[in-house]
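For this depiction, one protein chain was excluded, whereas all remaining protein chains were kept in their positions.
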Amino acid sequence: MADEVDLGTLVAWLRRFDERVQDERAHLTKLDSAIGDADHGANMARGMAAVRELLDGADTSTGEATIGGLFKKAGMTLVSKVGGASGPLYGTFLLRFGSSGGDRTSLDADGLADALDAALGGVVARGKAEAGDKTMVDAIEPAVAAMRDAIDGDQPLAAAVAAAAEAAAAGRDATEPMRARKGRASYLGERSEGHLDPGATSSALLFRALADAVESAG
Amino acid sequence: MADEVDLGTLVAWLRRFDERVQDERAHLTKLDSAIGDADHGANMARGMAAVRELLDGADTSTGEATIGGLFKKAGMTLVSKVGGASGPLYGTFLLRFGSSGGDRTSLDADGLADALDAALGGVVARGKAEAGDKTMVDAIEPAVAAMRDAIDGDQPLAAAVAAAAEAAAAGRDATEPMRARKGRASYLGERSEGHLDPGATSSALLFRALADAVESAG
Amino acid sequence: MKKLINDPDEVVADALLGIDAAHPELRVDHEHKVIYRAEPKADGKVALVSGGGSGHEPLHGGFVGPGMLDAACAGEVFTSPVPDQMMAATTEVDRGAGVLHIVKNYTGDVMNFDMAAELADDDDVRVETVVTDDDVAVTDSLYTAGRRGVGVTVLLEKIVGAAAEEGTDLDGVKAIAERVNAGGRSMGLALTSCVVPSAGEPTFELGDDEYELGVGIHGEPGRERRPMAPAAELAEHLLAPILDDHDYTDGPTIAFLNGMGGSPLLELYLMYGEVRRLLDDAGIAVARSLVGNYITSLEMAGCSLTLLAVDDDLLRLWDAPVSTPGLRWGA
Partner (left out) sequence: MKKLINDPDEVVADALLGIDAAHPELRVDHEHKVIYRAEPKADGKVALVSGGGSGHEPLHGGFVGPGMLDAACAGEVFTSPVPDQMMAATTEVDRGAGVLHIVKNYTGDVMNFDMAAELADDDDVRVETVVTDDDVAVTDSLYTAGRRGVGVTVLLEKIVGAAAEEGTDLDGVKAIAERVNAGGRSMGLALTSCVVPSAGEPTFELGDDEYELGVGIHGEPGRERRPMAPAAELAEHLLAPILDDHDYTDGPTIAFLNGMGGSPLLELYLMYGEVRRLLDDAGIAVARSLVGNYITSLEMAGCSLTLLAVDDDLLRLWDAPVSTPGLRWGA
């Protein structure tokens, strides 16, 4: 197992996320129908298809390609193509991930955790949601925390991202009983209880894609 | 059995027609849904309810009440309350019936047949439909003819109006396979085939009501 | 049936209360169910009266006002108004120059307006009538009720209203009306049925994968049921029978994409885009466009297309000021 993720693995992450999003498009929309406006699947699918096109056109093999360069472009692609709440939020996630990665072409476990932490910080700064508000933050925050814990516990990188994926999934599931206080679901008040949050669900796909990409690279 | 219909029986006729129309309102509308615009039941119910109010207010026991006076009022009531195709047509039917009855207060068999003939003539003049066009004429025309035949065959009045009612019902049934050439059903072309005509159906009720009124009076 | 109504048999009377409250520029005679301009037009000008069954709003009541109608008679839902209404309206709006009745060609409408005109004759008001019959879905024939009047009625009321406002006399106004009707053709389609309040259920049932081609504005079923198709194809099915029936290549046209009431405006614009592409291909010049819900069929989803051949004169009348709840410009 590598103790680093290189640019190729990070690209694979985004490609896997795209695949999962396209597969789960109808499911994400169904979740958004229940407590939102039935567009989360289409939004994520449109955005990640555009990111896929970007990746198809980008040459990541040359020495000039950096994490910062690539993820900022990917983030701007989401911002420019998605709209809604998820566009700025996922866009900011990737932008901040890119800023944190900077000129590097690979990240060690700490570097990856830092970048994900920065990404989470971007989402929180943009959306002002706290844990428990029934948003994607409820999946991302525990994922980043689990990863940090695993690293602090000297677990290998692959185990750390696997823990993050599991924590994201658990965080997603935990949104079900919550009452939404942010985003469109908040309009439902107590009627938002009893439904998974669509954004938390797509964020769980994001961390699952990361774990899978790292495992495959291993 | 009386060989005349007096004003009381004619009033009873209109009241029975009103009752049948209110009972069959939904059915008439259903027929009109298939090949028209789903209002024939409401139209006839509204019109006959107004005629009923007229009859409730009219004093038909005094010497001043005449067939002409009463049926012209009833006809104008339909014209003023119904609208659509059936308002002018049923209105004209009663108006012409009234004109034919004139100052009389009762009609013998010939007088009744003449008045119904005049009424039919009014419907044809107003609507320009011929037999086979899939309209109320397809119920009224055979009814009047059957009545005339019965009288020519020296049958009693009650038998003549019963024959008229049966002929109207048969005429109604005969509209089912027809292709409409007049009225709203004509827009359907061949798709109008296979459905009873709503107006022919209400006209069959009209002649059934007449036969019942005469029989009860007998 | 779920509707924003109280008693299903009182829908028209109740709605007239709202129209009255919303439009101080209109006056509503609730007894006769007639909508008038609050300010009658000047003496000596021809007046226009129309009317028909309700459920087609804004037609006709929404087209009462300067530059368009003087009065509109509101019948029960999908039921022509009665002669008393047209008589009251005709007497009321006459300014000494006569009154044009604008009647959509349906048996009931024609008969009720006929009776009204017969009775109005006695009252020394000169009445002329134009009957619109632009719907190519219906085969025209001497032996049938003939074509229905649909979309062209809206364009006619606008154009003829402008002519009357200009001071054209009754014969002239009638001649323009007939010219408009002669140059207009329409075709409609429905994706869903409407629900007549007094009936309480959909007039017809349509499967999830079919549509009615050649539907009218009363929720009466159309000429043909077809498998559902993309908008580009639907546009062809609307346009082809119109172009089969009338040549629109030798002059400008007004193109009117009308909503039946239940289709989102977004979809109506989308359909109009498809129609325009086809018109361009066919070499037909569009001088003016109208897109929206103008002659509706309650909540029916679907649309109709109307083409109208125009010349400079008709275009000038189309562009003239109009100020009604349903159409307003230049004023």
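Should a chain be cited, it is by its letter among A, B and C, assigned in written order, with residues numbered from 1 in that chain.
Basically, contacts are C-beta pairs under 8 Å (C-beta built on N, C-alpha and C of every residue); 3 or more make two chains touch, one makes a residue touch a chain.
Small disclaimer: the values here were computed from a predicted structure and weren't measured.
A.B. asks: Could you tell me which shown chains are touched by the chain that is not displayed?
C.D. replies: A, C
A.B. asks: Which of these, C:V34, C:V125 or C:C303, touches the one chain of the complex that we don't see?
C.D. replies: Hidden-chain contact among the options goes to C:C303.
A.B. asks: Across the whole complex, list the residues on chain C that are touched by the chain not included here.
C.D. replies: Within chain C, the residues that touch the unshown chain are 1-7, 11-12, 14-23, 54-55, 57-58, 62, 77, 191-192, 194, 208-209, 211, 228, 230-232, 234, 257, 261-274, 276-277, 286, 289-291, 293, 296, 298-299, 301-303, 323, 328-331.
A.B. asks: What residue numbers in chain A mark contact with the hidden partner chain?
C.D. replies: 29, 33-39, 41-43, 46, 79-89, 126-127, 181-189, 191
Definition applied: only the chains that are shown with their structure count from here on.
A.B. asks: Chain contact topology under the given definition, line, ring, star, complete or other?
C.D. replies: The chain contacts form none of line, ring, star or complete graph.
A.B. asks: Just give me the whole-number Å value for how far the CA centre of chain A lies from that of chain C.
C.D. replies: About 54 Å, centre to centre.
A.B. asks: How many angstrom between the C-alpha centroids of chain B and chain A?
C.D. replies: Distance between chain centres, rounded to whole Å: 75 Å.
A.B. asks: I'd like to verify one number: the distance from the centre of chain B to the centre of chain C, where each centre is the average of its C-alpha atoms, in whole angstrom.
C.D. replies: Taking the mean C-alpha position of each chain, the two centres sit 33 Å apart.
A.B. asks: If a residue has to touch 2 or more other chains to count, which residues of chain A qualify?
C.D. replies: If we look for residues of chain A contacting two or more partner chains, we find none.
A.B. asks: Multi-chain contacts in chain C: which residues touch at least two other chains?
C.D. replies: In chain C, no residue touches two or more other chains.
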